[in-house]
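Dropping a structure here in structure tokens format, bear with me for questions.
Only one protein chain is missing; all other protein chains are in place.
For clarity, chains are labelled A, B and C in written order, and residue numbers in each chain start from 1.
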Amino acid sequence: MIQVGVNGYGTIGKRVADAVAAQPDMVLRGVAKRSPNHEAESAVKREYDLYAADPDRTDEFEAVGLPPAGTLSDLLADVDVVVDCCPAGVGAQNRDIYDAHDVRVVFQGGEDATVADASFTARTAFETARDADAVRVVSCNSTGLARLLAPVAESFGVETARVTLIRRGGDPAQTDRGPINDIVPDPVGLPSHHGPDVNTVLPGVDVDTAALKAPVTAMHTHSVNVTLETTPTADEVRRLLADESRLFLIPEGAGIDGAGALKEYAMDLGRPRGDLWENCLWGESVHVSGRDLYLFQNVHQEADVVPENVDAIRAMATDTAAAESMATTDQALGVGL
Amino acid sequence: MIQVGVNGYGTIGKRVADAVAAQPDMVLRGVAKRSPNHEAESAVKREYDLYAADPDRTDEFEAVGLPPAGTLSDLLADVDVVVDCCPAGVGAQNRDIYDAHDVRVVFQGGEDATVADASFTARTAFETARDADAVRVVSCNSTGLARLLAPVAESFGVETARVTLIRRGGDPAQTDRGPINDIVPDPVGLPSHHGPDVNTVLPGVDVDTAALKAPVTAMHTHSVNVTLETTPTADEVRRLLADESRLFLIPEGAGIDGAGALKEYAMDLGRPRGDLWENCLWGESVHVSGRDLYLFQNVHQEADVVPENVDAIRAMATDTAAAESMATTDQALGVGL
Amino acid sequence: MIQVGVNGYGTIGKRVADAVAAQPDMVLRGVAKRSPNHEAESAVKREYDLYAADPDRTDEFEAVGLPPAGTLSDLLADVDVVVDCCPAGVGAQNRDIYDAHDVRVVFQGGEDATVADASFTARTAFETARDADAVRVVSCNSTGLARLLAPVAESFGVETARVTLIRRGGDPAQTDRGPINDIVPDPVGLPSHHGPDVNTVLPGVDVDTAALKAPVTAMHTHSVNVTLETTPTADEVRRLLADESRLFLIPEGAGIDGAGALKEYAMDLGRPRGDLWENCLWGESVHVSGRDLYLFQNVHQEADVVPENVDAIRAMATDTAAAESMATTDQALGVGL
Partner (left out) sequence: MIQVGVNGYGTIGKRVADAVAAQPDMVLRGVAKRSPNHEAESAVKREYDLYAADPDRTDEFEAVGLPPAGTLSDLLADVDVVVDCCPAGVGAQNRDIYDAHDVRVVFQGGEDATVADASFTARTAFETARDADAVRVVSCNSTGLARLLAPVAESFGVETARVTLIRRGGDPAQTDRGPINDIVPDPVGLPSHHGPDVNTVLPGVDVDTAALKAPVTAMHTHSVNVTLETTPTADEVRRLLADESRLFLIPEGAGIDGAGALKEYAMDLGRPRGDLWENCLWGESVHVSGRDLYLFQNVHQEADVVPENVDAIRAMATDTAAAESMATTDQALGVGL
């Protein structure tokens, strides 16, 4: 059994913790957190051992009736792999303490690529994690793009992909994020950094991205164009994509018209937190004209990287093959719609 | 066992169906729907028997691989009570078919009060349903207000309650509802009809309401003032409210600052669809100055009426006492935070 | 002097009326409206003769102290050209009455192309209006695209243009339009009808569009890619576009980051209603990589078609050359930032 800890128990951390706890070959030894807020309370209700990430704030946890099982160091002493889910940039600051405890670490996409030995997405870069002490799961948007472009590149060849990313302004509980009534080019300079980030896990595929920030909280939306090297039919593309375990082809006629309905669908199926671990592609939008493929997809920013984190752990800590790891992960979580 | 059917399987209907299915003394015989969209698919995935509400559209269900178990009439033939969860106003049109099948019926708050023999909230009007053939569970806002005002009136006396209702513009998946960047007095005439609606289940309590529509989807927010007949302390009020099973006092310092965090909290606790069946009151907001009580509460429009529907069924179909019914409902659902 | 009337005095109609009134060679004979709301009142305050579009509702105007100067027929009797600014689809219904009065008519982009003899944008299709009895100014999005793509095609050649249109959900005062918290592919089928609409005024340019609806009210945002036939530098593209009178290159470093700041800028410059008649392109976003041009532009949906309507009138009613008409229009309005 792989002993795993999670440091940073927020949007991503709590989902990774649940996913690890659900794996047949992993044990969640505990989660570390800085502040004893409602998320700390719910960790305890889930019977996760709660550790104080900041040893100086242990008493704050005690004050609200959530006495920690120890500090981050205590947790690190017990694990093979730690998953760092701290806010963007904090992971890099944590690198020293992980090295000091000689644990392997999985970072998140808010960190610079240089934080780790390799960047990771299970579909495209599983093997890069083999000998790594630290890997970085790429961001939600990059994960979503790599999953889509990899099979397209393999089957039809990609001359150039051009993607407009309409990013959610903030997560649902982030009340200090905007915009309120605006679409903001962000960054305004083109192409955006997202394309190069995709290339850290999918090298050799030419992808230009343009990114904007929108007043929505539920999902990112991607408007995708790919100039292919061949001329498949739209149906061939649909069939290819439908075969990918972490892609969900939204059926026509089901009345799913946006992120709200997608989340509703996930919740109706009993998904925890309404999580959509899969890219959600509108089947109806898939169109090929000459060598130009067009489609819309949505990415649930809070969820799509979660199975990737699980696979990253397995890639680093075992010699399980990629396909087997992904199958195990998906089976344990219920990935696949 | 009470045999129950649900007609109209949308936002409210699917939740009522789940809640009925979870009761120890009820059997969900099936759900009826007009259109075979993704919600129909998820009903089938939940192994609910799916009936075609409109007999002329049976073939549409077959066309998408969801052959119905029969039509609405077939369902009505098998049940003691039907819960009508059709869009506002459609319930009244359905009254004839329910009468023809001689089934008791629970309507929702989108119907006029005249649709039924009595209006219903378990906390305040359980007994009114006893001899009724038809009851109407009042709207999400009225339910939330009755639950709050009833104990306050009983313990401290209510001279006048004045409530500003900042209503969500639409449910999360309703993409055709606005406003986008506006707060709309709705109705602009004061006081709004919500106060009289509260009085259908809580007569004798003077309550003036002012309602507006806001560009949010997750919850309604109530800004509440009550001029009391006595002068309790804020702590006495908090203690009283904390004792009510369907009121949740949001703890201070937990980092819950709005509807987004409330839903996050519910989802972290594993609530299906992140449902908050309880009124959510900010403990920190409770303030008494002279005889004036002030507080903020949030109401999850999609969820708070759900336990009420269950109790309405039991009130009509059994002679279970109110307290026992509410306890059974709450226990089966997991109400109480 | 060209005698002009405006039928339909809403978002577009009131702007067209002001623009006509400002021209040295046109007389605004009056505006017709159906309902005597605040826009009718403001027409009167601007001293425009107000006509009742619906003869049966004349008394409603009188009731609120806005007695009309006559009915639509009276207005039509006095004009050379009527500009129909009624809601989408209503224009087609009005065609008969215009024909009966033998007046030339300018329709708006909400009508089908078949409503008129020709579609119109001054930059690309001025001459098509010469012998026409009726022209249709294309929609705000199509106008914005034609203005951008025409000079690019002329100077650098367009192999294919691919544009993602992130459309505003509703105009600022439309409180019944959504979405509230969603980005909706609309239409979900690709490519959208906007490309063919551009081709009605700019034939021969290959343009694929993808359209979505967003919870914003101020402007549309376009994420543009053009595969060129040549390889200009970004600066050459910027210089070309800066030379176009109805394109505004947002300067770098000015602190303009979205539609809110753009409108603020327009209002600070004293523009009526903060109108931006020009396409607004982020200079900083212009990027060329190989033959691929990328840029972001914003289009003020309420305003960009206004100068086009003026030119359409002149094209139909005079033999003024395109360049002269556009210069006159721009001078009278103050177009050009």
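Here is the rule we use: contacts are C-beta pairs under 8 Å (C-beta built on N, C-alpha and C of every residue); 3 or more make two chains touch, one makes a residue touch a chain.
As the structure is a computational prediction, the values presented were derived from the model and not from experiment.
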{"item": "Contact with the hidden chain (one of B:35, B:223 or B:318)", "value": "B:223"}
{"item": "Touching residue (missing chain; options A:110, A:170, A:191 or A:232)", "value": "A:170"}
{"item": "Candidate in contact with the missing chain, chosen from C:41, C:133 or C:159", "value": "C:41"}
{"item": "Selected from B:8, B:258 or B:274 as touching the chain missing from the view", "value": "B:258"}
{"item": "Chain not shown: contacting residue from A:10, A:178, A:255 or A:270", "value": "A:178"}
{"item": "Absent-chain contact - pick from B:173, B:276 or B:295", "value": "B:295"}
{"item": "Sites on subunit A contacted by the missing partner chain, in the whole complex", "value": "169-170, 172, 174-182, 184, 213, 215-217"}
{"item": "For subunit C, residues in touch with the removed chain", "value": "14, 35, 37-39, 41-42, 45, 64, 171-175, 180-181, 217-218, 253-258, 260-261, 263-265, 267-270, 272-274"}
{"item": "Positions on subunit B contacted by the hidden chain, ascending", "value": "160, 162, 164, 166, 179, 181-185, 188-191, 208, 210, 212, 214-219, 221, 223, 225, 257-260, 282, 284-287, 289, 292, 294-296"}
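What we mean here is this: only the chains that are shown with their structure count from here on.
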{"item": "Pair of chains joined by the greatest number of C-beta pairs in contact", "value": "A-C"}
{"item": "Chain whose average C-alpha position is farthest from subunit B's own", "value": "C"}
{"item": "Length of the line joining the C-alpha centres of subunit A and subunit B, rounded to whole Å", "value": "35"}
{"item": "Centre-to-centre distance between subunit C and subunit B (centres being mean Cα positions), rounded to whole Å", "value": "46"}
{"item": "Contacts with 2+ other chains: residues of subunit B", "value": "172, 174-175, 180-181, 217"}
